[in-house]
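Every protein chain of the complex appears in place save one, which is left out.
The letters A, B, C, D and E name the chains in turn, as written, and every chain counts its residues from 1.
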Amino acid sequence: MDRVKTYIEGFDEALGGGIPKGHVILITGTPGTMKTTLTFSILYNNVKHGAKGLYISLEENYEDVKGAMADLGMQNLDDMELYLLDVSKIRLEHKEEETSKNWLEVLTRYIEQRVKVNKFDLVAVDSLAALYSLYRMENPRRELFHFFGFLRSLDATTFLISEVPSGENGRLSRYDEEFLADGVLVMRHFEMGETDVQLRVRCVKMRRAKHEQGYFALMQNNGSFTITRPISE
Amino acid sequence: MDRVKTYIEGFDEALGGGIPKGHVILITGTPGTMKTTLTFSILYNNVKHGAKGLYISLEENYEDVKGAMADLGMQNLDDMELYLLDVSKIRLEHKEEETSKNWLEVLTRYIEQRVKVNKFDLVAVDSLAALYSLYRMENPRRELFHFFGFLRSLDATTFLISEVPSGENGRLSRYDEEFLADGVLVMRHFEMGETDVQLRVRCVKMRRAKHEQGYFALMQNNGSFTITRPISE
Amino acid sequence: MDRVKTYIEGFDEALGGGIPKGHVILITGTPGTMKTTLTFSILYNNVKHGAKGLYISLEENYEDVKGAMADLGMQNLDDMELYLLDVSKIRLEHKEEETSKNWLEVLTRYIEQRVKVNKFDLVAVDSLAALYSLYRMENPRRELFHFFGFLRSLDATTFLISEVPSGENGRLSRYDEEFLADGVLVMRHFEMGETDVQLRVRCVKMRRAKHEQGYFALMQNNGSFTITRPISE
Amino acid sequence: MDRVKTYIEGFDEALGGGIPKGHVILITGTPGTMKTTLTFSILYNNVKHGAKGLYISLEENYEDVKGAMADLGMQNLDDMELYLLDVSKIRLEHKEEETSKNWLEVLTRYIEQRVKVNKFDLVAVDSLAALYSLYRMENPRRELFHFFGFLRSLDATTFLISEVPSGENGRLSRYDEEFLADGVLVMRHFEMGETDVQLRVRCVKMRRAKHEQGYFALMQNNGSFTITRPISE
Amino acid sequence: MDRVKTYIEGFDEALGGGIPKGHVILITGTPGTMKTTLTFSILYNNVKHGAKGLYISLEENYEDVKGAMADLGMQNLDDMELYLLDVSKIRLEHKEEETSKNWLEVLTRYIEQRVKVNKFDLVAVDSLAALYSLYRMENPRRELFHFFGFLRSLDATTFLISEVPSGENGRLSRYDEEFLADGVLVMRHFEMGETDVQLRVRCVKMRRAKHEQGYFALMQNNGSFTITRPISE
Partner (left out) sequence: MDRVKTYIEGFDEALGGGIPKGHVILITGTPGTMKTTLTFSILYNNVKHGAKGLYISLEENYEDVKGAMADLGMQNLDDMELYLLDVSKIRLEHKEEETSKNWLEVLTRYIEQRVKVNKFDLVAVDSLAALYSLYRMENPRRELFHFFGFLRSLDATTFLISEVPSGENGRLSRYDEEFLADGVLVMRHFEMGETDVQLRVRCVKMRRAKHEQGYFALMQNNGSFTITRPISE
């Protein structure tokens, strides 16, 4: 089975070679756990190796994401096959209409068309919480079943960013997306002793992959991520 | 009393010889605890030894389940008496009609007919949460009483997969299915120290069996599972 | 005051001689804690010593209970004065009518008549949760007060099985039945270290008895139960 | 200020001489913590020393309470100035009418008249939870303010038994009666190590008394209670 | 900035000289933590030093409060400029009318007039929970904003007693009064080992004061309070 590399040093081995192509992956964590950066870096590095990527930002605007990524060494986006859709801009400009739209449908149609036309290999949606704030689902699990089914039917690997508020320790998603997803990567701040905090990543679930179960310390340097086995206190 | 072997090395002994035939078994756990794989392997190995099995997938599609199982060494499904019903496909094709159906009734009729005609010895439903997302019960415990009663009336042993969201530590089911079931196997990730995570299985309940009560470490290798007594930290 | 023996080796002494005759006893615990077996064994052993018993099963059917008990060495039920009422069978046959009945009233009338006619010394209802799923009470505590009052007015000792879902640590009942009952026996799985699980029993409350307060390890062998003082880790 | 002795050996000293006369005292605890016995013993022993007592039982019947107390050595109630009102009997006989009554009002009128006529020095109501199951208050805190105000206006010391369900650790009352009461005695089961359970009592609050704050082990022997400083594990 | 002394020995230093004049202070704690006594003693001691005080009791009556304070050595209230308003008496006498009144408004008008006429320097309201039981606010935070604003506009320092039920560990107020208040003093029972309980006080917040952050043991002797640094176990 083909694999999409994460280009996180050490992590592709821990995943048993990378993420199985075509999977729908949930990237989940509390605020400040670098969900956007990590996801973006996966798309960025794959595009640098010849893939095509689509990053859909529902809340942060184009300039902010681009600038943030450039800071971290992910530059020259305009020259790359990495397309950044800024839904936040559309929302801010069309504030009045936004409540009447079925945004899940809009997003589905948009992704469908763009993947068909542009042959994107990787798609990211940042974030599910932003999507839910735009559109209130009648029966979340059923509608999400169809959304996940649609994403899986694409010829692309998808990343969905899930925001978990601080203080709800252990929850990974709001509507059990963790069961619908093919893979779940959780980012977590570990308090070390009373003062230090370390960022860690764990692959909770990855269908069709022999992955490691434990936590890895996650470091970022110039836009490239590395994992190491954390040393316990 | 006749027993259905799980073919998990070491576990049939821990169950006092296997699962009593005709039982309705709950397989429960948080995401990534291999509920699908374990359940499928029980059917697969029984079919290899001459039984007939029906695996009903309400969310994952046929190709994904089949592919995942093939990866793990469970191949040649097409040549075996292991039938895989892909409800997810029906759902994706008939998206509009799905909300109007009493899926619990549909499932009951389908299983009844197939077991009568095909003489299935083992039936698995993956998952209860998916079923509940399709059909909202008026009085869950009463309707489930009748569903469990129906399953018990069949000449088959049934496995129901129950998904417990991360962060609800200790819950085994949504509507107390744990009391209606004849047996409950719980799969759980144990955090070992600060970084390692070990998968374990425990038989919480097994009517008419002298089973062991504690946790076992669960390992999978080429589609065959083994348990061992975990070494504490 | 007369006592009903539990015939659990060592436990009658811990209860100060047994359960006071005429008491309404709550048997409570999470799934797999042998509530049904323990309660049945109390009736079985009393009947073997000359008493008459009525076991009312609201969810498990006659054959299953009988078979399970036979497995554990409690055989020849048909030749004994131990009557097993299978409400589950009635429910499965009359599925349509069940919602319209006031099952609490039905149960009350049935028990009243049978105890009057057959002079039962012990009555067990398995379980309260099943009863509540059949009939939704307007004012639970008031209706239960009258139900408990009725049971106490009988010339029999009653056992009510209360199911507590896993994950609700410490709760003993849903509608404070623990206050209405004359006695409460709680069954509990203790995790010993990281892997072992031990079944224990504790008498939380027993009116008119000088009972011990602590936990006892509970073992079952060939249908006869024994308690011992657990050795702490 | 005059004091009502509890006749619990060692406890009157811990209360700074006993309970101030005229106080409304909350006796609170989970099931099996001997709230009824302790409260009854306070009335019993005061009556033996010349006082007059009224014990109002809303759920347990006359014979059961009397029998239980006799077991514990509190005998000859019929020859004493300790009147036991059995509301449970009235309730069981007039099941139909009970829902239409304002039981808080009924209770208030009854107590008022009896205290005026019989000059009771001590009154106990067992229990508040039973009272609430009979009569649903519109604005609990306001109605209870008036009920407590009424009790305080009597020439008697009152004891109100409050039942706290297991599993709600730390709560003392349902509608903040703990703030309205002049004194609060809490009874609690302490798990000692993994197997032992010890009953303890603590005076959380006692207006107009210099009382000790900590827990005491509570023992009962032949109807007389003693406290000791518990030895920690 | 002028300061109101608490006359709690050692505490005024811990507050950086006392409570800033004109502040609205929340005195919060579970039952039995001496909120009333402590607050009353602050008024009493200030009045002894020449200030004028108004103590508004919404639940406890005049005689009880006066008696309790006299017990603790705070005597001769009638000769002092410490006025005690007994709302509880008004409530008990006018039970019927009480539900129709906007008590927050009534209280506001009363305090306004009395402070203007009598020039009170200190005002205490005992308690907020009693006030809320009398009058249900539409939008608590907005109405309380105006109530706090009104109190701050007075030429007086105000003390509001807030009752926190046992078992809600860590909460300080019901409607976030802790944010509206200028200062918050929390009283807390600390369980020391398994049997002892120590009363402690902490200044969580005091605008415009350099106060200490930690807990102090609080002792009372003859109506005068002292704090000490608690010795840890």
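Basically, a residue touches a chain if its C-beta (ideal position, glycine included) is under 8 Å from a C-beta of that chain, and two chains touch if they have at least 3 such contacts.
Quantities reported herein were computed from a predicted structural model and do not represent experimental measurements.
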Neighbouring shown chains of the undisplayed chain, as defined at the top: A, E
Residue among E:M69, E:L85, E:L180 or E:L199 that touches the chain left out of view: E:L180
From A:T6, A:S88, A:T158 or A:Q213, residue that would touch the chain that is not displayed: A:S88
Residue, one of A:L122, A:V186 or A:L199, that touches the chain absent here: A:L199
Positions on chain E contacted by the hidden chain, ascending: 1, 139, 141-142, 145-146, 149, 152-153, 168-173, 176, 178-182, 184, 190, 200, 202-208, 213-216, 229-230, 232-233
Interface residues of chain A (partner: the chain not displayed): 31-32, 59, 61, 64, 67-68, 71, 88, 91-92, 95, 98-99, 127, 129-130, 132-134, 163, 165-169, 189, 192-199
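In this text, only the chains that are shown with their structure count from here on.
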Each chain counted as touching chain A and chain C at once: B
Same or different residue numbers at the chain B/chain C copy interface, by half rule: different
Where chain B and chain D are represented by their mean Cα positions, the distance between them in whole Å: 52
Mean-CA-position distance for chain D and chain A (Å): 60
Averaged-CA centre spacing for the pair chain D and chain C, given as whole angstrom: 30
Junction residues of chain A - those touching two or more other chains: none
Chain pairs in mutual contact under the definition given at the outset: A-B, B-C, C-D, D-E
